[in-house]
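For this depiction, one protein chain was excluded, whereas all remaining protein chains were kept in their positions.
Here the chain labels run A and B in written order, and each chain numbers its own residues starting at 1.
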């Protein structure tokens, strides 16, 4: 795990250490008319001044040291330390993510379990078709359609979530709904598959033929086994969320992590981009770790499986 | 025309007299499945009367409907199965018309079930204690603590060691035999009137099986429980049951007291079945197997008249292919579904199988010397020395985990030896992986695999797969020549020539196994390693494939290195036997000698555990403990010392025994003195004239 984090950070450092990104930073700091207009001499001077001619590994180690101290560089666009920008934006996205998971987990699990109890039943067919359709609508399309109908058409909700006038729960609804429509479908599908597998297993037959009522069979024997995989999946949704938050935040102009990443990429705010990429990948690695731990805790057979 | 019965009349297989209410009764039970092709009957007009304390066996090959009967009694037929007509009576109450609540009372209360795969039957994330405690909590309304006490008592009763540990264990932490004991305990907790056992020991090793069978019998006697014992193994039914029903293609075809049915067979299928089962007490030179021609009809395409008709040697057109055949009573308790039961001469000996002559084996081809294969700390093969001569069959026999499959892999070059040598024609190939072996070596050493559903590539045609071996190993370049050879090989394995174009999924298990054999012999190898080539097949198919292997050996002089857990098949096929236990050879020698005293105590236990389907045989019982040590922590002395009834304290558990040599090069690795070993009684004590 640590090795993976080290590799990822090294990779990121190497990418942002390339001439191409350095020049963008140089131009931004020195002023001037773009990378093409930057003279070789000015660039060399700037490198020397920033101490970028030191050996690669030495600079990597010192960069890691800086990162651990919370020094992630300076945002040129916002003219503030990247760390405080990042903290601010992560909080916003954290709020979004919190409500998202709060809604997603119970809805998706319930739908999945209910559908999986009787494969091919009416409820199963409705839920299955619903989940295929909901996972088929791309995020932008969902965002567009929800905005058009709920905001432009019916006027129930604000179409933008910029929170200009302070935090507003109402403005959170559309972004969360957009994320939910896809992900509830996806997680419910996985839960359903897991539930179907469990329901057709021999130990469910044993439980039924013990004389337990079907409610007891489902609650005591089936659900416990059927949720192992979906629970680990929930942690992996963090990685998914970090990816899909970009388009949702950009569309709804929500001032979160995704929009920060996007703006940094669009306007060449290189150090912000680097910090964002680093944060995102570290969160992803940790979520993978959490998922593995959850699996180990839930599954007594772990040693045989992994 | 013989007297037929109308289906309303009930034939009782039970031994109890009339007047008593049977504890379980099936009346003209018909069970069908809905498939996309329409409704397919799985069980047709099934009748059974089971008295309290009686044990009734259901026997038949896969697909005959025997498990469906058990699940039907439980009314657990899945989404597609349903009881079409007939009735199931529990103490006179109809199960078929029960409500869900009443059914829940019956399930696990009056009727309990024991399953084939104990591991899959237990909830993997729930501790054993909790799973078992559910039953007394549900049945007797006990609290958790009181329930646990009951559970511990019953676990001790099924003779599980260290009950305190088992209660807290998860299923995967127990061995297969222990898991099955837990399942039995679960069934007994509710003190059921009827116990349904669906192949309860099929997944287990024979020495473990013997222990389970003994336990079930004792407990059933103690609780006066009636049993329905489902198995494909006639011998096992003979040992456990009083009466038997033989099933074929969804129908009961013969029923009656078990000894009577086996002694006085009155249905051609039962007779064929008995004659196709190899036995540990006779060799192929004394009693060749006969095979049943053809194969089980698909449930959707059963023939007109007698379902067995097309495969029956007593078939008479105009009689057997007309109306659906009814059960014909023979005695008060014995009945057969054969219209010609009165006409057929049942005493006539079986259609003669080929009586074979002993052939003299040639020079040593495969010579394994002091072979050891370790995986980390585990010694999968420990100092193995075996040789195989031209034209003979050497069988390696042992239970799961004894290292017999590893031995095959090393010989084939899929694994390399840690030390020692494997010599093929004088050349050491033990450490050469198959990719580095020269073509001659590869050609001379081929393999037949165990699982027919896995052995052929599902996406290639039969012709391509056999042809590939001819091109690759036979060195044949000419396409027409390859085609000709492929067809020849199909003739050799007795399959129709148009199989060339088929794909594996269009073949039955036995046919696939024949193709696997054709593929193995295509390059004309001198040595063929056969890893349990018949163990996944039904008995009637088993016999045919065994005969095929013997024919090929006779014709081509191939050496077979045969790996098996099934002593009966080993007795039938092999010339020499090697008995392995926990990676070591405990006994080896000519087949006749190994199956006679002196025995290694392990071989003795193995032989005693094998059920024999002949009521005239009296067997000596040797039941050993079912706790097989883990291969990663073998006992320091003799590997069998922990289970051996003769173990000498301070000797067997300390020192590795040396091999003692008896007549004909028969070797036994045991600490017991040669005199003690020679004084052993045979396992088959007495054979009454049949």
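One rule holds for everything that comes next: a residue touches a chain if its C-beta (ideal position, glycine included) is under 8 Å from a C-beta of that chain, and two chains touch if they have at least 3 such contacts.
By our rule, contacts and distances are computed from a predicted model.
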Record-based protein name (UniProt) of the chain missing from this complex, from "ABC transporter permease", "Cysteine desulfurase IscS", "Xanthine dehydrogenase family protein molybdopterin-binding subunit" or "Ring-1,2-phenylacetyl-CoA epoxidase subunit PaaD": "ABC transporter permease"
Chains in view that the hidden chain touches are A, B
Among B:229, B:248, B:307 or B:449, contact with the omitted chain is made only by B:449
Touching residue (missing chain; options A:20, A:39, A:66 or A:213): A:20
Residue touching the undisplayed chain, where the options are A:44, A:62 or A:243: A:243
Hidden partner chain, residues of subunit A it touches: 4, 7-8, 11, 15, 18, 20-21, 132-133, 135-141, 144-145, 147-148, 152-153, 159, 239-240, 242-244, 246-247, 250-251, 258, 261-262, 265-266, 273, 276-277, 280-281, 284-285, 288
Residue numbers in subunit B that touch the chain omitted from display: 36, 63, 298, 412-414, 434-435, 437, 439, 442, 445-447, 449-451, 454-461, 468-469, 472-473, 498, 501-508, 516, 519, 523
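One rule holds for everything that comes next: only the chains that are shown with their structure count from here on.
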Whole-Å separation of chain centres (CA-atom averages), subunit A against subunit B: 53
Taking the touch rule as given, give the residues of subunit B at its contact with subunit A in the complex, in rising order. 74, 76, 79, 100, 104-109, 112-113, 115, 117, 120-126, 134-135, 138-139, 170, 172, 183, 186, 190
Subunit A - residues contacting subunit B, complex: 118-120, 201-203, 205-214, 220-221, 224-225, 228, 298-301, 304
